[in-house]
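Left out: one protein chain. Kept in place: all the others.
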Amino acid sequence: MPEKILTKDFDVKHLFKIDEYMKKGGYKTLTRVLKELKPEDVMSEVKAAHLRGRGGAGFPAGVKWGFVPKDVDKPKYLCVNADEGEPGTFKDRYIMTHNPHLLLEGIVMTCFAVGIHTAYIYIRGEYENMAVRLENAISEAEAKGFIGKNILKTGFDLNVTVHRGAGAYICGEETALLESLEGKRGNPRLKPPFPAAVGLFQNPTVINNVETLSNVPCIMEKGADWFVKQGLSEDGGTRLFGVSGKVKKPGVYELPVGTSLKELVYTYAGGIKSGKKLKAVIPGGMSSPILKPDEIDISMDCASLMKADSMLGSGAVIVLDEDVPIIDVLRKVTQFYSHESCGQCTPCRIGNSWINKIVKRIYRGEGKKEDLDKIEKLASNILGRTLCPLGDAAAMPILSIVKKFRKELESFIKG
Amino acid sequence: MSPEIKASTEKKIKELMSRYPKKQAAILPVLHLVQRELGYISEDGEKWVADLLGINPVKVREVVTFYSMLSRKPLGKYHIQICSNLTCSLMGAESLIDYVSEKLGIKPGETSEDGKFTLTTVECLGACDQAPSMMINTDYYGNMDKKKIDKILKELDK
Partner (left out) sequence: MVEIFINDSAIKVKEGTTVLKAAEKAGIHIPHICFHDAFPPEGSCRMCLVEIEGHPCLELACSTQVREGMKVYTETENVRDARKGVLEFILAEHPMDCPICDKAGECTLQDYYEQYGLFESDFLEEKERKDKKVDIGKGLILDRERCVLCTRCVRFLRDITKTGELGVFERGVRSEIGIFGDQYIDNNYAGNLVELCPVGAITDKDFRFKTRNWFLKKGASVCPLCSRGCQIFIEYHPGFARFKVPKRVYRISSRVTSRDQSQKEKGYWICDIGRYGYSYMDKDRAENIILKQKNRPAERGEAEAFLGEKIKKLIYRNKLQRMGVVLNTWLTNEELFLARKIFTLDLELEKVFFTELDTGEKDDLLLTADRTPNKKGAEEIGFEINQIEKQKLFDETELLIVFWSSPFGLGSITELLPELSKVRTKILFTPFKRKWNDAFDLVIPTLVPAEKGGSFTNIDGKVQHFDPVLSPPGEARAEWEWLVSLGKEIEVDFNSYVGMKFPYDVYKKMKDKIEFFR
């Protein structure tokens, strides 16, 4: 049985209460880190652990922290990306519901490593109940001296604030998150400059996903080497794979990075419901290109999925069976991106809406034989041409669905 | 005309604002509190928030119209938000939306005449393992079917 890191104590009933968390050894590592280690020690340990971001982009966390300029006279910020909007993804909700203190402990360690004294948890507005739970956890931690001024009398200060979003998928993109946190529309910014240099209120900022930060306590407790060994590929640790769709046992499964997708679907999630045949799997949230049944014998790690022209993304696995009409999948994809486009740049704003209109017309039975080619051309005009990755997040799945299920889509047009 | 904001809410708002180096940054948390209190963000509400944060009311409206959860029209006592995204649709969300729509006599985006229910379709709620999922105000309901919905609506109607 592979060792669990994040969901280790999820069976403890009130793990979200600080007393239960501490009974299980919580905050011990933080105490040791703050009292015995230097910030550089934490950063180098996390770098050595090959901890990739768990939000979707997969950028190595330690490297990102290293981009923050060290000797500047500006306040630095940590923004925790708890916006979890990628369709199919629900793992961060689990962490924040069952083990918010693990996240908080990770936050304090991260801020210590980079020299940050103000952290904001940007949580999506729909997760109101989790936001309240987090705020309670922060109060508990403050009462015990793990957050606030002069933490554990080491002289390190840190304020953590929960900041609610209000229903915009684009605010999960790091620069849109910053704009939203500053009180504006969630319009992504041009990069460069990058947030590590010019971020929140124009100051150096680190933005990390909930799951990413929740791994930091374990890395500091058990060491980078141990962490790397938990993964089955060169990337370290475990991941919370969220499986949903036509499987017998949908849910969150913590498994080593590099676990086989086939094993995830058939062994852990119980295989296809009602004995149906598999039609396709979306491996990393709606933004990842779709995989056909003959492509699911693949390791769930960044490099392998990229080689297969897909992506690990948020590790959200959506399983489709033979009864799912592919036109339904396509129209849900186009509906989502045209609704969530912020509207700033031309290709995403108009391209996604145009494709959505074509797909809706096909669904109504008024499709024309040029439509699929047109969809491919439009999606290619979006890919790589937009201000932020949402354009690619839309174009890639659309192109993969039209390419791999062309025949079935054509049948909706003729018949 | 100033909107009717309770003193306790105003106190909470001022405390919130102190957590940011710039007042404008508090706009989303403030708007959430205002919407909870008034049921929606009225034009007076926009002006009040603008004054409070020291910004032009245009900037408030820019934010209110950008985010899906903020409403410029009054919301019903119970805001029923049914996910219409991929996994939930695969598990039957669309027929559930039609069912609720018919039962309450309102189309998605509308509020019932007695002001009790608003029905909207939303994108992924982050509860795909319990698809089809639904949110009423701030509470999540998973693994929905017609029977469960009937029960819930009956409870709320009391």
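Order as written gives the chain letters A and B; numbering starts at 1 within each chain.
The rule is simple: contacts are C-beta pairs under 8 Å (C-beta built on N, C-alpha and C of every residue); 3 or more make two chains touch, one makes a residue touch a chain.
All values derive from a computational prediction rather than experimental measurement.
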Inset, instruction - Using the definition of touch stated at the top, determine which of B:Pro57, B:Gly92 or B:Gly142 touches the missing chain. - result: B:Pro57
Legend entry - Contact partner of the left-out chain, one of A:Lys47, A:Lys144, A:Lys222 or A:Arg349: A:Arg349
Legend entry - Residue among A:Thr238, A:Ser314 or A:Ser338 touching the omitted chain: A:Ser338
Inset, instruction - Name, in rising order, the residues on chain B that touch the hidden chain in the full complex. - result: 43, 46, 56-59, 61-62, 65-66
Inset, instruction - Quickly run down the residues of chain A that touch the omitted chain. - result: 168, 185, 190, 338-347, 349-354, 357-358, 361, 368, 370, 374, 381, 384-387
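The working rule: only the chains that are shown with their structure count from here on.
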Legend entry - Inter-centroid spacing, chain B versus chain A (mean Cα positions, whole Å): 24
Legend entry - Complex interface listing, chain A residues touching chain B: 75, 84-90, 92-93, 124-129, 159, 161, 163-169, 180-186, 201, 242-246, 250-252, 282, 286, 316, 318, 320, 324, 328-329, 332-333, 335-336, 339-340, 342
Inset, instruction - State the interface residues of chain B toward chain A in the complex, per the touch definition above. - result: 19-29, 31-32, 53, 55, 59, 62-63, 66-70, 84-87, 89-91, 122-131, 135, 138-140
